[in-house]
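One structure coming up, written as structure tokens, with questions to follow.
Here the complex is missing one protein chain, while the rest keep their positions.
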Amino acid sequence: MTFTRRRMLVLAAGAAAIPILPLAPIPAFASAEEAAKLMADFAAGKEAVAGKLKLTAPEIAENGNTVPITVDVDSKMEGDDLVQSIVIFADGNPRPEVATFHFTALSGTAAATTRMRLAKTQNVIAMAKMSDGTVYMDKKEVKVTIGGCGG
Amino acid sequence: MNRRLFAAHSALLLIVASITGKAVLADPVDDSLQIDGTEIITRAPAPEGLPFDQVLSGWLFREAETRATEADSFANPGMLAVERGAEIWNTVEGTMGKSCASCHQDAAKTMKDVGAHYPKWDAASGKPLNVELRINKCRVDNMGAEPYKFDDPNQLALTSYIKHQSLGTPVGIDLSQGQMQSWWDRGKELYYTRTGQLNLACASCHEGATGKYIRADHLSQGQVNGFPTYRFNTAGMVSLHNRFRGCIRDTRAEMPAAFSDELMALEVYVTWRGTGLSVETPSVRQ
Partner (left out) sequence: MATTPKPRVRVPKSAAAGEVIVLKTLISHEMESGQRKDKDGKTIPRKIINKFTCEFNGQPVFSCDLDPAISANPYFEFSAKVTESGTFKLTWVDDDGSVYTDEQKIEVA
């Protein structure tokens, strides 16, 4: 199948007619600073370190309304090696808060999966707090594309 | 540059990029789909007369996380609609005091494979009926109930439930009945007719540009074997005629009414184009 110049123009024009993602016309986006403040509050003076917490998110979200994410901390979940909570932030949404997971020894593992909304391309940040106050962090940039078809 | 112009510009760049270079990105994935142990046919030999060797499920054009959501019937939010449909199936409505189950008993048996063979010729109506119209006819004639309005959540749920009883069954409609062939002919004509201010036919995107990108959307063959489908975009079920109307709106054309003769003809023809693909209802799309 070859494309003539005219065909390409027609297709391009078609794309232009399509409505913008429903989440887009939002007046004020949270600043990255607001996310930074919430992160500092969660860390409570500790330095967040990389390594034990893994955040899994798609590099490119097919639709920003439903983006699957998984968090997982390498922890025995017993004795002193216990994850208390994992918090998720998104630094380009109207509000940075997404969810806070709370775990116990009965959780067995410190892992959880959910689906979240992303208003535009931005960083998703996960932070985990251990029972001894240690804080771990992971961050993924998720690209949110604007689809061609409003549907 | 205003937003629209900018979008047009980016779309052009994307399309050029997809044509000139990264063919790999544009291909449907090499993956197979099983749902609860049922093998789903996502590639089938194309029916004679199509310019493809194979017909391909839209599932093959989606990203990994979207595909995974459909593959897990628990994670698939479309199953909420199917479960709602099961409730409706057993709920008495109308002046005759009947539910679907009063006559059709257990849908798992009586509706098995039924949805894979719709639209079907209905001599009494003198036209093809899809599952939605068949339900409405049953409600009016046999239950004494009001017909569902287009895209009533209960219509979406019951249609999804009935079609789900054909999960895995290859799509195949009978064109030999009544005047099905002439409806197919009319549907084919519509499929190839350019329409709207943008002068696009169904075929412009779903035949001529399958596998390419329209802005950030990976164009599939536009198969209908998974409808009603759960869309991440709206976080709800989307009926086939809603999708038809959405596509037509995007060409900036007047939209025919749902279940109008035009869209029924199109449904007959487009369903035929997916002959051999498994019913995937409720499929999951972006």
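Letters are used for the chains, namely A and B, taken in the order the chains are written, and counting of residues starts over at 1 for each.
Just so we're on the same page, a contact is a pair of C-beta atoms (placed from the backbone, for glycine too) under 8 Å apart; a residue touches a chain by one contact, two chains touch by 3 or more.
Fair warning: this is a prediction, and the values are worked out from it, not measured in the lab.
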Missing chain: touched chains present in the view: A, B
Hidden-chain contact residue, picked from the options A:A57, A:A111 or A:V135: A:A111
Where the missing chain touches chain B, by residue: 74-75, 77, 79-81, 83-84, 153, 157, 232, 235-236
Missing-partner contacts on chain A, residue numbers: 22-23, 26, 65-67, 70, 77, 90, 93-95, 97-109, 111-118
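By our rule, only the chains that are shown with their structure count from here on.
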Centre-of-Cα separation between chain B and chain A, whole angstrom: 31
Interfacial residue positions of chain B with respect to chain A in the complex: 3-5, 7-9, 11-12, 14-16, 19, 62-66, 68-69, 197-200, 204-205, 208-209, 213-217, 219, 231-235, 238, 242-243, 246-247, 249-252, 286
Touching residues (chain side chain A, partner chain B) in the complex: 1, 3, 7-18, 20, 22, 58, 60, 62-63, 65-68, 145-151
